[in-house]
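Heads up, one of the protein chains got dropped from this complex, but the rest are sitting where they should.
Right after this comes subunit A.
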Amino acid sequence: MTGPRTLFDKIWQAHEVCVTPSGASLIAIDRVFLHERTGAAALKSMAVAGRLVRDPARVFTVMDHIVDTRPGRGDQTLMAGGQAFITETREAALAAGITLFDVTDPDQGITHVISPELGIVLPGVTLVAPDSHTCTQGALGALAWGIGSSEAEHAMATGVLRLSHPGTMRVSWTGVLAPGVNAKDMALHLIASHGTAGGGGRELEFAGIAVRALDVEARMTLCNMATEFAAMSAIIAPDETTFAWLAGRRYAPASFDHPHWAGLVSDDEARFDAEIAIDASTIAPMVTWGTSPEQAIAVDGTVPQGPARAHDYIGLAAGQAIKGVPIDAAFLGSCTNARLSDLRRAAMLLKGRRIAPSIRKALVVPGSSAVKRAAEAEGLHHLFEAAGFEWRESGCSLCFYAGGEGFDPGSRTISSTNRNFEGRQGPGIRTHIASPETVVASALAGAIADPRELAE
């Protein structure tokens, strides 16, 4: 029975409590992470049903989605009724005895940024959150995936989830990334090449030398968009880079010497249900032209023929060059690309330059309060502000439109986020997703630009 196994199957089997008569597995859940968008709802509904959180010490919640990001913030938000999400989540978290990272907590930040930062997610653990981008955390070698509120309740009330084996897919990345190309471009390239349904509900493993070469933060960027690929999640086997990055973090174990950690790899002969191979050296900086993440092209490419609805919404015709399309706004933030390394690379490109006068709104929103402090300690905020960006408190901010703060009507934005859906950043707002470098290069040019032309 113990033939060669994938990393996913090792973690799955290690967490399989039992198999139900109808063939589902009860999989033990090591960590649950809530946020204020859905946290209060899940906790309140449990309370109404008279159900308790089985192990509150392993459940965490944070204010990231609705919380304001303007300086000096409190519980007030521009979203009508938004404050209730914050106050009700706080009350429900206190009542349930779970750990809360509140609005002004030094550890506040976007769920998928702070969970790794604090060592809450660890290699080999199972972690779920009622948030689709939980897949980000698979970069640490965890089985981490997004669920709905009912499943979050289920995990908190029982300590397990009822699951069917999702199947596995390995994406092997060979080659070396060209200068100016990074993990965001890898993710967009994968989705553009294989479509938004390409993952087919399977668990992805990202492997290969191009993945090994990525630092932990870049690995998170790569895993972040697995949900845009209809995957259950993505995982990267932990290595020395991972363990060194995690050492000393608050909730992480004191040492990673135990033989358990070394076993967290797919066996050489392990079989995956599907395989994709990509030569990373062929990838260019990518940008989306339409309203789905699969509608992504090289920044020096031309808009292809797509669904009429996407062309109508975005206002670009087939055959048009994407480079040079004027933009009105720039957003650097989100769980995809707002970690310290992202901000550093972006700030370096801005040094001594100013964004185009036609840009009406340009925001930098650090992924966590800790990222914000670290960036300020390096003086990055001065570079952003001198260039014309607003420097914000941490949160999801305008990665999505909650009904409060927004971009000017009709704005076309260049955004380091993960979703370019119709209305995602506000009704009628046209979003182009790209890497932090491309966001900054475009903000400087006032039009979609190739970051390779900026770097001297």
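Here is the rule we use: contacts are C-beta pairs under 8 Å (C-beta built on N, C-alpha and C of every residue); 3 or more make two chains touch, one makes a residue touch a chain; residues count from 1.
Note that in this section contacts and distances are computed from a predicted model.
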{"item": "Protein that the absent chain corresponds to, by UniProt name, given \"NADH-quinone oxidoreductase subunit L\", \"Protocatechuate 3,4-dioxygenase alpha subunit\", \"3-isopropylmalate dehydratase small subunit\" or \"Signal recognition particle receptor FtsY\"", "value": "\"3-isopropylmalate dehydratase small subunit\""}
{"item": "Selected residue (touches chain absent from view) among A:A230, A:A321, A:M348 or A:A374", "value": "A:A230"}
{"item": "Residue of A:A84, A:A321 or A:A386 touching the missing chain in the full complex", "value": "A:A84"}
{"item": "Selected from A:L7, A:V67, A:I114 or A:I147 as touching the chain missing from the view", "value": "A:I147"}
{"item": "Residue of A:D9, A:D30, A:E117 or A:D328 touching the missing chain in the full complex", "value": "A:D30"}
{"item": "Full-complex contact with the absent chain, from A:K10, A:R58 or A:K372", "value": "A:R58"}
{"item": "Touching residues on subunit A - with respect to the absent chain", "value": "17-18, 20, 22-24, 26, 28, 30, 37-38, 40-41, 44-45, 49, 51, 55, 57-58, 79-81, 84-85, 88-89, 122, 124-125, 130-132, 146-151, 153-154, 157-160, 162, 164, 166, 196-197, 200-201, 227-228, 230-232, 251-253, 260, 292, 294, 307, 309, 400-403, 419, 421-424, 427"}
